[in-house]
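Mind looking over this structure? Questions follow.
Only one protein chain is missing; all other protein chains are in place.
By letter and in written order, the chains are A, B and C; residue numbering begins at 1 in each of them.
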Amino acid sequence: MTAETLAASFDLPCAERAAIPRAESDSREAVAKRWRLLGSGPRQRDALADERSLAELERFERNIENFIGTVKVPLGIAGPLRVRGTSAQGDYYLPLATTEAALVASYSRGAQLITAAGGCAAAVLAEGVSRAPGFTFGTLAQAAQFASWVEGQAEVLACAAAATTAHGRMTGVRATVEGNHVYVNLEFATGEAAGQNMATLAAAAVVRYIARHSPVRHRSCFLEANHSGDKKASALSLARVRGKRVSAEVILPRALVAGRLHTSPERMTEYWRMAALGGVLSGSIGVQGHFANGLAALYIACGQDAACVAESAVGVTRLELAEGGDLYACVTLPNVIVGAVGGGTGLPSQQACLEILRRGGRADARALAELCAALSLAGELSLIGALCSGDFARAHAARARGEELARLEVHGA
Amino acid sequence: MTAETLAASFDLPCAERAAIPRAESDSREAVAKRWRLLGSGPRQRDALADERSLAELERFERNIENFIGTVKVPLGIAGPLRVRGTSAQGDYYLPLATTEAALVASYSRGAQLITAAGGCAAAVLAEGVSRAPGFTFGTLAQAAQFASWVEGQAEVLACAAAATTAHGRMTGVRATVEGNHVYVNLEFATGEAAGQNMATLAAAAVVRYIARHSPVRHRSCFLEANHSGDKKASALSLARVRGKRVSAEVILPRALVAGRLHTSPERMTEYWRMAALGGVLSGSIGVQGHFANGLAALYIACGQDAACVAESAVGVTRLELAEGGDLYACVTLPNVIVGAVGGGTGLPSQQACLEILRRGGRADARALAELCAALSLAGELSLIGALCSGDFARAHAARARGEELARLEVHGA
Amino acid sequence: MTAETLAASFDLPCAERAAIPRAESDSREAVAKRWRLLGSGPRQRDALADERSLAELERFERNIENFIGTVKVPLGIAGPLRVRGTSAQGDYYLPLATTEAALVASYSRGAQLITAAGGCAAAVLAEGVSRAPGFTFGTLAQAAQFASWVEGQAEVLACAAAATTAHGRMTGVRATVEGNHVYVNLEFATGEAAGQNMATLAAAAVVRYIARHSPVRHRSCFLEANHSGDKKASALSLARVRGKRVSAEVILPRALVAGRLHTSPERMTEYWRMAALGGVLSGSIGVQGHFANGLAALYIACGQDAACVAESAVGVTRLELAEGGDLYACVTLPNVIVGAVGGGTGLPSQQACLEILRRGGRADARALAELCAALSLAGELSLIGALCSGDFARAHAARARGEELARLEVHGA
Partner (left out) sequence: MTAETLAASFDLPCAERAAIPRAESDSREAVAKRWRLLGSGPRQRDALADERSLAELERFERNIENFIGTVKVPLGIAGPLRVRGTSAQGDYYLPLATTEAALVASYSRGAQLITAAGGCAAAVLAEGVSRAPGFTFGTLAQAAQFASWVEGQAEVLACAAAATTAHGRMTGVRATVEGNHVYVNLEFATGEAAGQNMATLAAAAVVRYIARHSPVRHRSCFLEANHSGDKKASALSLARVRGKRVSAEVILPRALVAGRLHTSPERMTEYWRMAALGGVLSGSIGVQGHFANGLAALYIACGQDAACVAESAVGVTRLELAEGGDLYACVTLPNVIVGAVGGGTGLPSQQACLEILRRGGRADARALAELCAALSLAGELSLIGALCSGDFARAHAARARGEELARLEVHGA
């Protein structure tokens, strides 16, 4: 396209369409009205607004607005994955919802590999969801004075927060001064919930308290000033925690590496060195391969907030040669945002996925976080194995030809 | 938990469970067998492996392994969103699949606001999917010689790549030397597909060509050495492009800001300054509010790779006071990974969502990218408006009490 | 150069030269021996090993090894700079050692501008020098147990540290687990010294204590595991503090901006928006213009560690339109590493530079940090003013023609 065409193209007229009418409460009639608005044909309508989805209308109402149906995401299972965590303990099958071929096969291969090695250890290392209200002042002096004051109010602020929630608890407050601006990072323990909304409501109460009691008059105040890492990869969250910070590790006997991954611990550690610096040179936050693949699939299946993949798919993978020529591998994910209640966990199919997990062992919030780490470890091992043995390219070629994928047990990066 | 308990907890025994049997081709029997393995009850099975999903078994087969059913993600519509893009032109309703309350309402509010202002401009600024094979050598001298050679082979490497795909095209090669290691970034144009697999297959052909013709013998070679930004936020992809680089902008008359967002352009730009530096101080890649929310919901609805949210939800939002006191707002997303074909785009409900988009105007790959930018712009405006007017906290409070959300038109950050 | 020449060039032979002999204590004879080794002519020797430098030989002995003379760095003064800090208070002339033309003129212009506006506020917001010993363990369980233990030992570790220093104090300990590795960040208050060595010695004592008392046996232990931000820009130090975190701000009346910078607050804030996002898009840590210029010149002049410019020249500059059309400007530097004692502060010319500062007001460690912030603010205002008025290019052109630079009062970026 030439520059002239480009410029012209911004000026084309476009047709008007009606705003979606607001509904007092959702109903089949409201849904039908929306479909008329969309103007789509019966085939589309049938694919989304099937009878089953309409029948469960009221179960979706608190999770969505302007409801028109449900999207059906194919679900596969990976496993069993043996986890020896501080919360998650057992042999788990993991429900993964994805449209990307080879993903489930690859994670399943990694999971079985870990299980064959006796399982992986896993531990939640830290917890906390943050909100970062921002306050602006007339001067740096006022900002510094406010920051000093607010950091001394942890206890009373925690009380203000406590009034909004029975399950959450404010655990810390930290102020960052930038000229006449102050970011106030509030940390919350959120129990069994992922807790982003709990944190927001509690933060609002804290802000109200501050506004009433601060010895320094602020000019403006915002409930969230983008200093909490919410919904995005950030170095700050990598250094601290957002949600749950969790690690998992395994030692793979070299015979297993040879037998199942068709490569050697030496080659896998050589790959790791190159890939770790590849991440560094590309300016990623942390260094890892594809945490996002497994996390997105597990989050969608289990009613977690899929947008949190943006912050959760951050961390560090490390491989090294263990004594006796075995392979040591570990992953650390500082920002896993998962809950056993709230969000989409109560919806019919998502609840069923959580129940599948529970058949393997505990699946409370901390256990879910450990499963995320264990799953990520499985994915990294399978991917790196494929890249080291050459299976990676073969799997994609097979897929392009429409060959049977389950046999290949590899993944679609 | 004390340190001792922590240590002890790693040593608990756990039960054994069977590996998922491989299936030559998927069938109701294979699915039934998997369910027996899981041991879940009829309620779970019914929620996931409903008759409809089983009936469409063969349509899912190329998108998933170890299939056991489908997860139903609630779908709402936002809009209309008027886009005056170089590809996307029209008034679009956007299908958003999410379990997070208030998300659809908030994006819908932003979309209608943009539409009321006459729509947003949008443009794809650059395109390209990368793969970064890695080669190791004995010495820096060999690495430097290889890098110099490989950058001169762009044409023949493009030929090698061309043999693997009718739709993609290799458009560039760039070598990065680190000691005796070389990362070779290959860039591909991938037509209407998101193109990650196309790029992988083409890269494999390029690597085979290199292995045969390189004047310098490499020691090891890996198809992907983690220098492509695949599935993760990276500064490199922010600086270049991964998928499609796209910008969208709008000017909101101040009356609209007052009438619909209950705040002023001045306050919104004040917020932007604080939030932009909040992002900087937290070490995020780019500075934006919550691109991830809308992108995840649109990706899931439209059969895109949800894991790519990890890389796509990166970019820059900018607000400033326009002449006459109006509000200028723009977003730039360098790594939008979308396709009109391939991935999950052919599945029944995902196809229906794409068709909803097409009712509004073009929805090819470039148009999809522009819609992603326009949607992100809508989300940022609604979120920032809510944070500036105080609606943000009120919306979450309402939500906590189970109040009607459509009226609040806010979002679930 | 062709790839072949490149490869060949690595194989050229090169002559042998003698190792520098070790000296028990430094003396004119030892220096003379070193010069014979170098084989340089009398002109070089005279330029470096002048009589004055040799006469002060013993004063340099504790700051350098293999002494052969002194490098003479030209010194200019900038100011007066009025600072209204919590420690630095007064009208200061700042000694700046640099070989870059226009630098002193530009900072001096900025300083006088601030002074004409009544001076800048400045405040040290946080203090602390960190060392980050690293411990490796057999398993994640051991690592987690150790991390939990060590964070509980803050008091006894502080005692161990106290045995090594009368002036420093350990103020915090924080453990970061990554698989079976643990980084232990120790924070120290270092009084009037910059404190990097004080922190190292204290950390060594802490590590010895840990080695003796830890309930978990580590495999390896390193005194510094590269998690402290020492001598490098890092997002972690931006989020916390290394050395001193300090902010400075000023309001410039618009008449001053017009009269002295030949531009307007509106244009300067427009520039700031573009430059802030320029920094974001280039993936810098923080967003600022050229803190490094003034800091390097002041560090060299005042006997500070010039290598610390790598970590100190990080932070945030913000400009915005103040009420009444004036210009608000502030800078925040989280990692200023300065001391009033130790390092090069006792050397003759460096001591003289510190004395020049003291004529203006306090110049203890905290005051020095505030002067760094005030100087950085002066530099940013002068640079941005020059970029907005077009003086920047004119100054460089003048310089290229050898014209008088003091008149131009601009800087060499």
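Points to keep in mind about this one:
Methods note: a residue touches a chain if its C-beta (ideal position, glycine included) is under 8 Å from a C-beta of that chain, and two chains touch if they have at least 3 such contacts.
For clarity, every value in this text was computed on a predicted model and none was experimentally measured.
Considering the whole complex, the residue from B:G191, B:G243 or B:G283 that touches the absent chain is B:G283. Of the listed residues A:S53, A:T115 or A:Q145, the one in contact with the hidden chain in the full complex is A:Q145. For the chain missing from the display, the contacting residue among C:A144, C:A276, C:L319 or C:A374 is C:A276, taking the whole complex into account. Among A:V246, A:L295 or A:V316, only A:V316 touches the chain that is left out of the view.
Considering C:A296, C:L327 or C:A373, the position touching the chain not shown turns out to be C:A296 (whole complex). In the complete assembly, the contact with the undisplayed chain comes from C:R84, out of C:R84, C:R174, C:R245 or C:R318.
Interface residues of chain A facing the missing partner chain: 2-4, 6-7, 9-10, 139-142, 144-145, 148-149, 215, 235, 238-239, 273, 276-277, 279-283, 285-287, 316, 318, 320. Across the interface with the omitted chain, chain B contributes residues 121-123, 125, 139-141, 144, 147, 176-181, 235-236, 238-239, 247-249, 283, 316, 318, 328, 330-332.
Note that only the chains that are shown with their structure count from here on.
Spacing of chain A relative to chain C, judged by their CA centroids, is 38 angstrom. Those residues of chain B in touch with two or more other chains are numbered 6, 9-10, 235, 238, 276-277, 279, 281-283, 285, 287.
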